[in-house]
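Here the complex is missing a single protein chain, while all its other protein chains stay put.
Right after this comes chain A.
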Amino acid sequence: MNRQSFAILLNKYLNGECSDEEQQVVEQWYELLEEVPDSKWNIKELEEKLWQKIKGQAFEEETEVVSLSFWQNNRFKIGIAASVLLMLGAFAWLYTQKEAFSTTISTQQSTPKGMLEIQNFSNQAKKLTLEDGSQVTLQPKSKLSYPEHFNADKREVYLTGEAFFEVEKNPQKPFFVYSGKVTTKVLGTSFYVKNLDGVKKIEVEVVSGRVSVYEKEENEGKQGNGVVLLPNHKATFFAESNLFVTNIVANPIIQTTKIQDTKVFFEFDDTPMSEVLKKLREAYGLEIIVENEIMNNCILTADITKQPLYTKLDIICAAVGATYEVKGTTILINGKGCE
């Protein structure tokens, strides 16, 4: 056979330029190739040797990328069913300043099969609106892939890096963000996801609404080990021990805008402790209990509108001679109380 001609035929095949007939002939020829395998292979040894080489080369490039984008390695899978604030990273200021973000340079490219990919190369967050009206604020060096059209039964996007999601509520079409190992499904409105220590420790903080956080299971849709979180709750997932620990976030946020707007909400003037605590519970949506019922008799006069929750508690406790501790998702106030 003419080798030169054959080489050209193969080249044509490799470049995808073959006609159907030519392709078929090349593939048939390929199918017929039959060497006698050498039996002297040490499979176990080779498996490791090859893997080390592949790993070295594949992930070496990765580290270069990671040095550019710190959060690239921190991945979660997040399932979202309602309006969602999703953050990877400790950008606590983001939710308050989200309006301040302006749209900047980014790229949009089409990937096969109707997937769109947006990558934010700028150093500012970029806000985009998805087909269903959901909004995503994509942080710098982050990337979002999403279908041009969502499936009939679910909305799925892929995130690398960090983003802020405000998802349109649609119970018939849950919203999923694929980003790694832990699944966080939102039953209510908004939350953060933080990764503290690579993929070993993952934190989910709920800003508002109800969120369920669970370990990614082998079967999609099946929920594994997990917890349901309320506003200002935080779950920490320890990947090595597969353990969820629930807690209160470091800086709880006032839940209702009504309270946020009322400047006098935390101005107390000879107000009984029971009333003060009721307001705190209402504002932060947290469980606050007194160990000793007579505590409720204490009277407080103070303006603690501007202070964060824990400072409020410090002030209150100082005023009435009490102490507080956080046990799980409950704030416990201890003290002798007032007659």
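The rule we apply is simple: a residue touches a chain if its C-beta (ideal position, glycine included) is under 8 Å from a C-beta of that chain, and two chains touch if they have at least 3 such contacts; residues count from 1.
By our rule, contacts and distances are computed from a predicted model.
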Per UniProt, the name of the complex member that is left out, chosen from "Proteasome subunit beta", "Zinc carboxypeptidase", "ATP synthase subunit b" or "DNA-directed RNA polymerase sigma-70 factor": "DNA-directed RNA polymerase sigma-70 factor"
Given A:N11, A:N292 or A:T330, the one touching the chain that is not displayed: A:N11
For chain A, residues in touch with the removed chain: 1-14, 21-22, 24-35, 37-38, 41, 43, 46-47, 50-51, 53-55, 57-59, 61-62, 72-73, 75, 111-113, 115, 117, 143, 145, 158-160, 178-181, 215-216, 218, 220, 239
